[in-house]
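A single protein chain has been omitted; all remaining protein chains appear in their positions.
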Amino acid sequence: MTALSAAFSLAPLLPLLVALLAAPAAMLAGTLKPRLAAPVGTAFAALAFLATAFTWYRGGGTVDLAWAPTWGMRFTIALDGLAALYALLATGIGFLVLAYSSRYLPLHLDQEGRPEAEGARFYGFMLLFMGAMVGLAMAQDLVLLFVFWDLTAVASYYLIAYDRHDPDARASALMALLVTGITAVLLLIGALTLYATYGTLSVPDLAGSVEPGVTLTVAGLLIACAALAKSAQVPFHFWLPRAMAAPTPVSAYLHSAAMVAAGVLLLGRVYPLLEKSQFLLDVLLVVGLLSISVGAILALTRDVLKQLLAYSTISQYGYVVFLYGLGGEYGAAGAAFYVVSHALAKCALFLTAGAITEETGEDRLSRLGGLTKRLPLLAVASGAAAAGLAALPFTIGFFKDELLFEAALERGGLFAALSVLGAALTIAYTWRFWGGLFLGEGRDGAGSLPAALVWPVAVLGGLVLLGGLFVEPFALLAEAAGAASYGAPTPIEPAYHLDLRPTNLMAVGAFALGIAIVASRPLWERGALAVSRFGEVLGPERLYEWGVDALNRLSDYVHRAEVRDLRSRVAAILLPAGVLVGAGILVTPTVGAYRTGEVMRGDFPLLLALVVVAVAALTTTFTRRHVTLALVLSGAGFVLALVYAFLGAPEVTLVAVLVETFLTLLFLGTSKLIPYKVLHDQAKLPLGNQWRRVFFSCLASLFAFAVAWSALSQPAAENTVAEEHVRLAPDAHAQDTVSAILADFRALDTLGEVTVVALVILGVATLLNRGRLP
Amino acid sequence: MTDQTLLVLPAGIPWVLAAVFALLDGRRRWVGRIAAVGLGVSFVSMVALALRVLRDGPVEVVAGNWPAGVGIVLRADALGVAFAVVSIGVMLVSLLYEVSLGMRSRTFPAVVLFMAAGLTGLFLTGDIFNFYVFFEVSVTAAYVLTSYRERDYQVRAAFIFAIVNLFGSVVFLIAAASLYHVTGSLEMQTVAERLGETSPNSAITIAVAIFVAFSLKLGLFPFHFWLPAVYVGSHPPVAAILSGALANIGSYGLLRFGGILPDQLALGTYAVLILGSASIIYGALQSISRSDVSEVLAYSAIGQAGYILLALGLGGPVGFSAAVIYAVVNSLNKALLFLVAGLRGPLVGAAFAVGALSVAGVPPAVGFIAKIAVFKAALAAGAGGGTAGAVGTVVFVTVIFVGGALSFVYMFQIYQRVFLAREPQGGHVEKPSPRATRALVGVLAALVLVFGLWPEPLLVLGEEAAAVLTGSPGDVSGGGDSP
Amino acid sequence: MKNAPARTPEITSVLVRTIAKLLFLPILVTAVAMLIKGYAQPGDGFSAGVVGALGILLQYLAFGRRTAERLPLVGFAGKGVFAGLLIALLVAATPVFLGQPVFTHYPPAGASVIYVGTIELITALLFDTAVFLMVMGFVLGGVQMIAQTIADEDEYRGPEATGPEFDASAGTDVEPSSGGGRR
Partner (left out) sequence: MILAFSLAVAVVFGSGVFLVIQRDLLRVVVGIVLISNSASLFIVAAGLTRGAVPIVPLPGGDGASASDPLVQAMALTALIITSSVTALLLSLIYRLYVSHDTMDIEDISVAELREAEALERKNRPEIEENPEKGPAAEELEERSR
C-alpha cells in the first residue's frame, strides 16, 4: 500500500521519464537497424504526449527530491498548467514533426549523399530536444531549469549542424550555441544571485519571498536576457534566421515548440518574480515591440521561404514578450494562448515549406507560385494554418489577437494602436508567404508528395480550424498556464462576439490595414529593403561576426607577444617573481625587521669561506671553457663543504664533498659525450646582449636575498623539534643524531630521496640506453 | 582494515610495484596490465580511505611510532584525499590508455607507478619537508615521462619542464627551510600555529616564495611560459597525467599552504585575485586562435588554473570549496580532453564534445558545477561587504562570465574544426584507434556526465576540504601514537 | 683534463694500476665501516655508497671497462638500485603488517639491542644498507651508461642517433597510432 502510494506520488515523473528515455531508445534502435530509428522515435514521442496528457488529466502534481542538498539544489518538477502546455506542445508537435521526418529525412540524406545510418543521430538529438523541453517545462528549481535549458542548446547545436560537412551549417550552429549558451550563463548568475539573497532556488518559494529591489532587478534582468536570447528577440535575434541551415523538420520544431518557445516558457516560469518590478516589465514591452516590428519588416523583405518564416517567428514571439510586458492577467494567459496558436500554425507553415522544397527543389518565393493545382491538399492545410497565423476568424488565431488587443487596451491607446499595426504586418507577410506559394501562375500536373509530408500539415491545419470552432480546451490550458505564471486564476473566455466592442473593431482595423499593406507594396518595399540592408551592415549579426573575428585576431596578436623561446621562458618567470617579492616587502614594516647579525672572532674563517664561495660562483659566470667551468663549479662546491664543516655539520660536509666529486665526474663524462668541436664552438660563441641577463640575474639575486635575509633575520625558533631529535636519538639506538634522523625519525624522507635516485637512473637509462638498466 | 594500513596502502602499492617493474620490460603487454591492476588497487584503496575520511574525519599516523613532529606525520584529511583520488584516477586512466595503445618504453609503467606513489604521498603527508621530498619524486618522474617517446619536441619539452620546475622546487625548498627556521617545526599544524606568533616580514616573503613555486607548477599567468611547450609536445597520456594529476600539486599546494599562511595570504589577496583574473582572461585569449587541439588545451589550462586561484583568493568556506571543486573538475576535464586529442574514430568526437561542454560549463557535463562554485564564491565575497564588496562581486562575476564565454568560443571553434567537420562522411576514413582505448575515454566522458547529473559527492568533498582549511577540522582519529 | 694526453702512458698506467689494486679493498672496507658505524659517527648509507662506488670507479680508470665490469655484482649495478629500493620498502612496510605505523624500527626504543661485535643489529641498519646498495648502484650504473654511450658514439656516429625527425608538412607518423601531441 505504501509502495503504491509512493509510486503515485512519483507519478508526475512519468512524462519526463518517457520523454528522456526516447532519445536513447531511438539511438539504440538506430544503431541496431537504421530503419528502426524513425518508428521507435515517433512512437516514443506519441507515448510522451499521451503520458503528459494522462498525467495532466489526473491532476498534475509535484515531485520534490533531494538532488544536491549541500547546495540546496532540489530535483523539483511539477506538471502545472504552464508545464502541461509546453510539454504537450513539445511532445505533440514533436510527434507530428517526427512523423514528417520519417519520410523527409531519407530524402534529405539521399540528396546529401549520406548513409541512412546517420538518421539515428537526427532522431537521437530531436528526442533529446523533446526530453529537454519537457524537463524545462516541468522544472521548478532554477539550477535544474538551467540544466534542461542548456540541454536544449546542446541538442539544437547538433541539429543545426546536422549537415556538418557544410561550413555554413557549422557556422550557424556555432552562432546559435554561442548566443544561447553564453546568455544561459546569465540565467545561472541570476539564479545564484537570488539564491545568495533568499536561500532558495525553487521558483514557487522565491515567488513568495522576493521583494522588489536591486537584487530582484539585476537577477530578473539577467534571467530575462537569457530568455530573450533564446526566444530570438532583438537584439539577439540574428541567430535564428541563420539556424535555418538545419533540415526543415528541425526548423519547424525549433520555432514552434522547442528552442524559441523555451525562452518565453522561462519568462512565464519566472513571471511571478518579473512582475514585481515595473522596470522589468517595461523592458519586456520595449523588446517585444522592437522584435515585432523588426521581425515583421524583415519578413516582408525575405525571398527564401524559411528566412521569411524565421523573421515571422521573431515577430510572433515579440508579441508574446509584449504580452508578458503588458502585465496583468490577460498578459500572462494571453501569452500562453498565443504560444499555442502560433506553434500550431507556424509548424504547419514550416512543414509546408519543407514539403514544397522537396517537391520542386526551389526554396525561394520568387521562383515559386501557383502550386494549388499540383498540391491541393497541402494548399488547403497550410491555408488554414496561414489563416490562423494571420488571425482570421474561425481559426484559433483569431482569439490570440483578441486577447492581445484586450491586454493592450488595458494598458492604453498607444499600445492598442501598436498592436493593431503589428497584427496588420502579420497579415501582410502571411499573405505574402501563402499567396506567393499557391496563387498565381503555376505549372500544372499532379504533385508527387509522399503522404507523410502532407498529413502532419493537414493535422496541424485541422487543429488550427478546430481551435477556431471549439476554443474551450485550448483556452482552459492557457488559463491554467496563465494561472501558474500569474499566481491567481486568469479567466480569458475567448469567444466570438457579434458586436462593436473595441477588440472587434481593432481586428477589423487590422484586416483593413493588412490588406492595405499588401496592396501598397511598391510604396514601402524600397524602405523595407533599406531597413534590411541597414541591419546587414550595422546589425547585431555583424557585431557578432566582427566580435569573433576580432577575438581571433587579438588572440593571434597576444600569441605573437607570448614568450616562446626556451631561454626567455626561464627569464620571463623571474620577473614576476621578483616583482612579487618586492611588493611583499613593500607592504610589510621594515624597521627592525632586518638584522645584520654580529660577526664573532671565531667566525672569520667562515666568513672567508663564504667570500670564496661567492667569488667562485661569480667566476663561473665568465668562464668560457667547459672543463674550467666544471672545475670552478666543483671548487665552489668544495668550499661550500668547508662552510658546512665550520657550521658543525660534518655529515653534510662529507656528503657535499662526495656529491661534488660525483658531479665533476658527471660533467666531465658528459662533455666527453659531445664532440670537442661542438663544445669548443659553443664556448667561442659571442655572448650576445649580456645586460639583459645581468639584469635578470640581479633580479633573481635580489629575490633570493630578500627571502634569505628576511628569514634569517628572524630569531631562530625556540623549542625546535631538532632538540627532541637529539634527546630521542638514544631511543633510536643511535649516537649520531643526523644518522638517526635520516634512517629512523625521518626515514620516509630518505626513502623518498632514494626513490628520486632510482627514478633518475631509470630516466638516464630511458634516455641513453633505451630503458635497459645496466 | 586499520586506518594506518588504509593510509599506507595507496602510496605503498604503487611504490613497491614500481621498484619491481623497473626491472621488467614495460613493453610487454602483461607488465603494463599488471601495473594497471596495481594502480587500480591503489585507486580503490584511496577511494576507501576517502570514504573513511569523509565519514569519520581525518586519519593520522606518525611514521616510526615517534611523537608527532619527531616522526613524519602522515595525515589524510578531506583536502588531501580529494586531490589524491582524482590524481590517481587520472593516472590510472592514462596508464590504461597507454597499455591499450601499446607501450613504447620499457620504463613507462614503472615511472608512472613511481609518480603515483609520489603524488599520493604528497597529498597525504602532514610534514613540510616530506612534502618537498614527495614533490621531487613526482616531478622527477614527470621529467622522465615528458620525454616519453623521445621525439625532438618531447625531449625539448622535458628539458624546459625540468629546468623550470627545478627552479620552482628550489624556491619551495628555501621556503620550507625558512618555515622551519622561524617555527622550529616541520609539522604543518604546528607550523601553522606558531607562524601566527612570528613577525609578518619573513612570513610574507615565505608566502611569496611558496606562491611562486606553486604558481609555476600550476602554470598560472605570468608563470606559465613553460606550460604550452610541455603540454603540446607530450604524448597524450603524458599530457593528461601532467595536466590532470601533476598540476594538482600546484592547486593543492596553494590551498594547503594558503591554509598554513592565512594571515599572510590575506595581505596578498589582491595579488592573488588579480593574477587569477589575469590568468583566466589571458589563457582564454591565447586559446582562441590556436589551431592545434593540444595547444588550445594547453593555453586553456592556464585559464582554468586562474579560476582555482580566483576562488582561493575569494576565500572563505565557499571560496575554498570552490577551489577544490574546480581543481577536481579541471583534472577530469583535462584528462579527458588530452586523451581524446590523440584518438580517431567513432565516438571520439562525442567524448571531446563532452569535455568541451564541461570546460565551457554547460550541463550536464560536470564543468557547470565548477562554474557554479566559483560564481557562488564571487557572490559570497560581496555579501555583507558594502559597496566595495558589491563592486568586487560585480568585477569577479564579470571576469568569470567573460572567461566562460571565451572558453565557449575556443572549445567549440576547435571542436568544429577538428572533430565535427571530420567525422566519417564515407569516402576517406581514418584508421580508428583501438576500441579499448576509445572505450576508456568513453568511460571518462561518462564520468564527467555522471558527476554533472549527481554532483553531491563532489560538493561534499569540497565542503569538507574547505572545512579543513577554515580551521574546523574534525577530530583526529586512528593514528599510531597510541600504541 | 680531456685535453691532457698521457705523455707516458705505460708508466702512468702501471702506477695507477698498482695504486688502484692497493686501494681497492681499503676503500671498500672504509665504505662498509661508514655504513655500519653511521649510528655513532658521521657517515651513513649514502656516503658509504658513494665511497664504495668511487673505489670501483678507480678500477674502471685503471683497468678499463671490461675488466672492471667483471668484478662481482658490478654488472648488475643498475638493477641493484631497485633491489635496494625493495629492501628499503620492505623495512618501511613490514611494521604495517604487524599493526604498527610505517617505518617503526626494531628493536623499539628502550629495548636491548643485539650486538655483533660493536655492530648494532637494528632494522635501521638494514635500511641504511639498502640506501648503500642503491647509491652504489646509481653511481656505477650511471657511469656505465655514460661509458657505454661514449663507446657507441665512437663506434658509430650517424643519422640513426638523431632518431626520427619531426616532419610537420607530411604529417605522417613513423610510429603508428601515436597520434597525439603534434600532428
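Letters are used for the chains, namely A, B and C, taken in the order the chains are written, and counting of residues starts over at 1 for each.
As a working rule, a contact is a pair of C-beta atoms (placed from the backbone, for glycine too) under 8 Å apart; a residue touches a chain by one contact, two chains touch by 3 or more.
Bear in mind that the values here come from a model prediction, so they are computed numbers and not experimental data.
Novice: Let's see if you follow the contact definition: name the visible chains touching the chain that is missing.
Specialist: A, B, C
Novice: Can you work out which residue in A:Leu188, A:Ala336 or A:Val652 touches the chain that's missing from view?
Specialist: A:Val652
Novice: Write down which of B:Leu6, B:Leu119 or B:Val144 is the residue touching the left-out chain.
Specialist: B:Val144
Novice: In the complete complex, which positions of subunit C touch the hidden chain?
Specialist: 40-42, 46, 138, 142, 145, 149, 161-163, 166, 168-169, 171, 182
Novice: Could you list which residues of subunit A touch the chain missing from the display?
Specialist: 556, 560, 564-567, 570-571, 574, 595-600, 603, 606-607, 610-611, 613-614, 617-618, 620-621, 626, 629-630, 633, 636-637, 640, 643-644, 646-652, 655-656, 659, 662-663, 666-667, 670-671, 673-674, 678-679, 682-683, 685, 687-688, 693-694, 696-698, 700-705, 708-709, 711-713, 716, 720-727, 729-730, 735-738, 741-742, 746, 749-750, 752-753, 756-757, 760, 763-764, 767-768
Novice: Quickly run down the residues of subunit B that touch the omitted chain.
Specialist: On the subunit B side, contact with the omitted chain comes from 129, 132-133, 136, 140, 143-144, 147, 150, 152-153, 155-156, 158-159, 162-163, 166-167, 170, 173-174, 176-178, 180-181, 186, 229, 291-292, 417.
Note that only the chains that are shown with their structure count from here on.
Novice: What whole-number Å value describes the gap between the mean CA coordinates of subunit B and subunit C?
Specialist: Roughly 34 Å, centre to centre.
Novice: State, to the nearest whole Å, the distance from the C-alpha centre of subunit A to the C-alpha centre of subunit B.
Specialist: Distance between chain centres, rounded to whole Å: 25 Å.
Novice: Identify all positions of subunit B at which a residue touches two or more other chains, and write them in rising order.
Specialist: Residues 15, 19, 22-23, 63-64, 71, 74, 150 of subunit B touch two or more partner chains.
Novice: Which residue numbers or ranges of subunit C touch two or more of the other chains?
Specialist: If we look for residues of subunit C contacting two or more partner chains, we find 79, 81-82, 85, 89, 92, 102-103, 105.
Novice: Provide the residue numbers of subunit B that touch subunit A in the complex, in ascending order.
Specialist: 15, 19, 22-23, 25-26, 63-64, 66-67, 69-72, 74, 105-107, 110-111, 114, 117-118, 121, 125, 129-130, 133-134, 136-137, 140-141, 143-144, 147-148, 150, 155-156, 159-160, 163-164, 167, 171, 174-175, 177-178, 180-187, 194, 198-202, 204-209, 211-212, 216, 222-223, 225-226, 228-229, 267-268, 271, 282, 285-290, 357, 360-364, 368, 371-372, 375-376, 379-380, 383, 397, 401, 404-406, 408-409, 412-413, 416, 420-421, 423, 425-426, 454-456, 459-460, 463
Novice: For the complex, which residues does subunit B have touching subunit C?
Specialist: Result: residues 2, 4-5, 8, 12, 15-16, 19-20, 22-23, 61-65, 71, 74, 101-102, 104, 149-154, 232-237, 239, 292, 294, 338, 341-344, 431, 433-434, 480, 483 of subunit B touch subunit C.
Novice: Of all residues in subunit A, which touch subunit B in the complex?
Specialist: 67-71, 73, 113-115, 143, 146-147, 150-151, 153-154, 161, 164-165, 167, 170, 173-174, 177-178, 181-182, 184-186, 188-189, 192-193, 195-196, 548, 551-556, 558-559, 562-564, 566, 568-570, 572-573, 575-577, 580-581, 583-585, 587-590, 593-594, 704, 706-708, 710-714, 716-722, 724-725, 728, 744-749, 752-753, 755-756, 758-760, 762-763, 765-767, 770-773
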